[in-house]
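As you look at this complex, bear in mind that one protein chain is not there, while each of the others sits in place.
Let's look at chain A:
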Amino acid sequence: MPDTTLPQTALVSDPHAQLAAQLKVQRQRRERLRNAAAYAVLILIALIMLYPFYWTLVTSLEPTGNIYEAKILPTALSLRNYLEVFSGTTVPFWRLILNSVIICVLGVTFTTTLATLAAYPLARMRFPGRDLIFYSILILMVLPNEAGLIVNYITTIKLGLLAQTSPLADAARQYLAVVLPGAASIVGLFLLRQAYLGIPQELIEAARIDGARELTIWRRIMLPLATPTIAAFAILEFVAYWNSFLWARVMLPDKNMLPLSAGLLELSGTFSTNSRAVMAGAVITIIPILIVFLMGQKYFMKGLEGAVKG
């Protein structure tokens, strides 16, 4: 807001102008006060939200000292806990990282491929049963699935995904066993369908007139134009797969196959481990998520809103 540029003489001579100027100063002061209060609350909440992470980072960097007390700065700095967690004998940390990376790559590939494919006919093709399928999926989304963990465990065993033949085949099957239950994402289907519906019909028609097959239309028109949505969805799925721990921990017979977040629980459960090493592990588990989140923040919020609206 630019300052009032009334000449001093006018201010002095005109009581109305004087009053107006006074009111304005008052209003500005009130606004400044209100903003200061807002910032105070904002900072307080930010502290509550971020301090737990900061505390974990600081404690993981300390070699010794009073481990659980509240702290602002580390008493001493050392990477000992990080070395310890990587050289871990109870839980192979490098292997956990590899597992998480493989699970995320597989998971993101599966979910995005399946959803981008399945959403296409639902959005842009005409065939018998389309509405039936669409509404069945919609109903499935609201049906309670509390028995999912139990039945999916039984299914995984019956499908032979936990069978043991050779180490390499076992590993491949167990990665699949972790990834498959979440591979058909209903939220993703709706997000993609919504994105496809927004693509101009003329483009599709022109392609069809030119004799393009549906797969070509999907690959050359739909996918490029839906890229922002696909990116948003891929980020959501990356985070979901990176963070999920329960399913893997319940179902996998082999601890060497666990993803990082599940392995961390395993690590904290063993009495011999130094808690600071677990904290180092927690910091390492969070870092990739933070990077992905900060880079794709815009997509992230968009995907989330779309997911709820869809």
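What to note about this one:
As a working rule, a contact is a pair of C-beta atoms (placed from the backbone, for glycine too) under 8 Å apart; a residue touches a chain by one contact, two chains touch by 3 or more; residues count from 1.
The criterion applied here is as follows: contacts and distances are computed from a predicted model.
Per the UniProt record, the chain missing from the shown structure is "ABC transporter permease subunit", taken from the list "RNA polymerase sigma factor", "ABC transporter permease subunit", "Glycosyltransferase" or "TonB-dependent receptor". Shown as candidates are A:L189, A:M257 or A:A277; the residue that touches the absent chain is A:L189. Although one chain is not drawn, the whole complex shows that of A:V25, A:L79, A:I150 or A:A169 it is A:I150 that touches it.
Of the residues in chain A, those that touch the hidden partner chain are 35, 38-39, 41-42, 45-46, 48-53, 55-56, 59, 66, 68-71, 113-115, 117-118, 120-122, 125-130, 133, 137, 140, 143-155, 157, 180-184, 186, 189, 197, 201, 204-205, 208-209, 211, 214, 218, 239, 242-246, 250, 261-262, 264-265, 268, 275, 278-279, 282, 285-286, 289-290, 293-294, 297, 300-301, 304-305, 308.
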